[in-house]
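For reference, the structure is listed below as C-alpha cells.
Left out: one protein chain. Kept in place: all the others.
Entry: subunit A
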C-alpha cells in the first residue's frame, strides 16, 4: 500500500542524507521525495511516499523516529489528508496540436507557462493520479520533458504537525 510520510526535521546539513540513507540501508524504497524549509527556518518539512504493508511501515516510522534529526513525523495516509504533486511538462506543440493541447490543459485546470514556436510548457498541480492521467492524455509521442516535484502533503482539519 502506498503511504505518505510527513517528517519535520532539523534543517541541518546531513539530515536529509540520514533519512534517505535509512531507506537504502534497510532495503525500503522511496517513490517520491519533497523537502523544503518551513516557516521556522531551523526546521525542514519533508514529504515522502513509499510502498509498504503495516508491519513494514511500523519499522520505517520507528527507525525514522530514532534519527536524532527527526523531530516529528506522521503517516498522512492514516487519516484524511490533502496531497499535491506539481508538474512542469514540455510538450511538442505544432499546427493543430496546439489547440488540442490547450483544450486538454484547460480540462485538467493546468496553465501554459511558456510558449515556443513548436512547444508548450505546461504547469499542473494535483494528486499523483491526476498528473499521471494528464501524461496519458497527452501521450508519449508529444512529451519532450517532464519534471515533477514529488508529493507534498498535509492533514485535513485541525490536525497539525508542529515541534
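In this section, a residue touches a chain if its C-beta (ideal position, glycine included) is under 8 Å from a C-beta of that chain, and two chains touch if they have at least 3 such contacts; residues count from 1.
Definition applied: contacts and distances are computed from a predicted model.
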item	value
Omitted chain, identified by the protein name its UniProt record gives, among "Acetate transporter ActP", "Acetolactate synthase", "Paraquat-inducible protein A" or "SigE family RNA polymerase sigma factor"	"Acetolactate synthase"
Listed residues A:69, A:97 or A:132, member touching the removed chain	A:69
Touch residues of subunit A, complete complex, unshown partner	9-10, 13-14, 17-18, 21, 25, 55, 58-59, 62-63, 65-66, 68-72, 163
